[in-house]
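Only one protein chain is missing from this complex, and each of the others stays in its spot.
What follows is chain A.
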Amino acid sequence: MASENNGSVCRVCVEAQQPFTIISASARAVLVRKKLSAKEGGGWLSGTLFCTHFRVAFVPQDSQKPDDNADPVLLGDHDVALASIDKVVAVGPSRTKLVTPTCSLKFTPEELVLYCRDMRVLCFLFDRLTPDTQASTSSAAGKLSLQLSGGFAHKPNLVTNPNIQCFSTRSIEMKQFLSNRRRDPNMNWFECSMGWEQELERTGASGWRVSSVNDRFEMSTSLPRFNVVPQRVLDTELKKTFAHFNEGRIPRWCWRHPHGSDLLRMASFQNNIYHEKDDIRNLELVLFGGQQLCVIVDLGEEMPSPADIQLAHTRLRTLCLGDISSSVSVPDDKWLSTLESTRWLDYTRCCLRKAAEVACLLRGGHMTVVLQEPEDRDMNCVVCSLVQAPVFLLFLDCVWQLWAQYPARFQLTEDYLLTLHDSVHLPLFSSFLANSQRERCRRSQSYTPVNGLRELPIGAPEEPVDPPFPPVWDWALQYSSQRRARFTQPVSQPACPPPHNDGLPGSVFLLSRSTFSHPSNLLPWRSGNSGSYWKSHRRAPSSESLSGLERLIRACSLSEPSENPSTLHDPYEPLLPLLLGPCVRVWRGCYLRGALHAQAFSHPTSSCNQHPLDQLAWEVQQLREKLAQAYHRRPENQTKRQEPRRLESNLNQNANNGTFLFSSSSRTSQQQLPPSSRGAAHSSVPPRAQRTASDPPRPAQRNNGKHTFLFGHQEPQSGQRYVPSPSAKPQKRAGNSH
């Protein structure tokens, strides 16, 4: 018996027998014990370790067989994508070694430590059985280690050359599966004009319209197809403004504060351009919207550059992960100063401070606040996964700081932020893989320009095409419903309807290094040598408005104690972060979760119980639903039964505040689907939510019940579960016979 086919120790999974896996014939399976983190309950968990093209999977020995009806998830609770792995270290009886694809292990590893880019550290202990089987285990362990390192070593190709399809989507099954994902229709994707119009309506912004002048990316390749500009500027006029900005990134509307200020963003001005009379009028209009006052916030100078952030993040990761292979770890008594020297927290504070200043300006009302940086893409844009600057991670850290200071003001939870953090490292999501809408569109051949929602091609295509990458927001693809339930706090704060205002163009100020100025060349077309700026138009900025602006900013930098506690609950009040040194903290839950040595002594607070807060929040949600039901049951309410529910979903949406594209109402309502609606739900929603408490549990079947990509011994009809409409079937069949 070949050692690796010894069923008790190792198994080799053969692709042919498991059509719904992405596993290759070379994937190894080894019996191991996984070291559990404090959060997971601590201790060790026995199970089987697999390596596929996409992930390292750990399946606990006595894990419950997943429900056949449940959607497979890409990553189980114990899994990690190869792309997330940074380093593999094998620990032998007397030494440790960094495993690389080219090296060979000259000792029997007892322990395998995976250092992940998302700062997790996974530790697996190879079980020592009888001396007889030990040889085979160790050989398999060695091979697995090499396999692992080989697997993730491929990753750079994928990133540096985005045209190479990543291996996670190479398999036919995976392609089919991804093809059948549908977008959450309740979410605003901001890819069609409707999305932006909804947002204008939601924020009550008048005087702005959605322009499709960039529909074919002819004006600017990096801007989206639809952009929000002042109503008074016609598309023909707008077209002339693009040349005046770096990469054609003109000022675009992002958000309106309920007090009536508008937030815009743009790239730096092209200074060497002659300003025609008409241009100037248009430029002024584009910059001021309907407002009288404009503050340009310079982000270029004081904010960290992407290179700075990259360096800081690399240092932070090195510091937090430690490394048993190099045995160079920062002594504990130097932890604080070393953490400081990464500058990560400085940058976090810098971003928060700038954001707080902008928030304070917006709170003042009646102005446009324009964020300007040379490229207009880094401090704001979502970044391609891996290698490139972890600017997005810095943003997440900032959100976490705010969350940690005001947890009650967020619907989302720390788990949600953590999940988003980890997803950045997976080379799978369109949201993080491309640099712009144009690139995203080029990748997904099947987009329909009519409404921007990706539709499946009707009828079988002539040749199989690569499916589009799913967006990261398709959480069901990755995580079980229990885990997704932890993404939101069930009860969030209500919000109020927004007012509106209008005004005339006028003064413009520059905000840089927390001070206001109005340099004569701030707007190139207003400066003397640019020629034809109407003298009548020029207004000396009054010192009155200057001091007014300074007062607004001061409120934020001092963040005076609010004598009146009610201001804390004013829905228009920005959440001003506390920026004192001790208040900006290291995100332990994320960066230090891999620090195994620190967990040696740590016992979980309560191993399986929820946090009492979550428990109570859940209770409140149940009560609320019960109340809604009780209310419907009352005869006098039978006619207007739908009202309270809609109100609730509105509350949820308002609480999202446009910060995160996340619709909670869809989650809760999908979970409420009773079994009777199964047939109807089939065509529109993924079947994951169909099992309710009243469903009888399925009998566990050995080797048959597991339903992830890894193990999918497929039942004939379950393949069709993922086919949303009969028209898509032929495509799927073609894939299977491939």
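Everything that follows uses one rule, which is that contacts are C-beta pairs under 8 Å (C-beta built on N, C-alpha and C of every residue); 3 or more make two chains touch, one makes a residue touch a chain; residues count from 1.
The rule we apply is simple: contacts and distances are computed from a predicted model.
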{"item": "Among \"ER membrane protein complex subunit 1\", \"Myotubularin\", \"2-methoxy-6-polyprenyl-1,4-benzoquinol methylase, mitochondrial\" or \"dolichyl-diphosphooligosaccharide--protein glycotransferase\", UniProt-listed name of the chain not shown", "value": "\"Myotubularin\""}
{"item": "Given A:77, A:218, A:235 or A:619, the one touching the chain that is not displayed", "value": "A:619"}
{"item": "Contact set of chain A toward the excluded chain (per top definition)", "value": "185-186, 332-337, 339-341, 345, 405-408, 451, 453, 491, 558-563, 568, 578, 580-583, 585, 588, 592, 595, 597-599, 601-603, 605-606, 609, 611-613, 616-617, 619-620, 623-624, 626-627, 629-635, 641-642, 645, 669-670, 672-674, 676-677, 680-681, 684-685"}
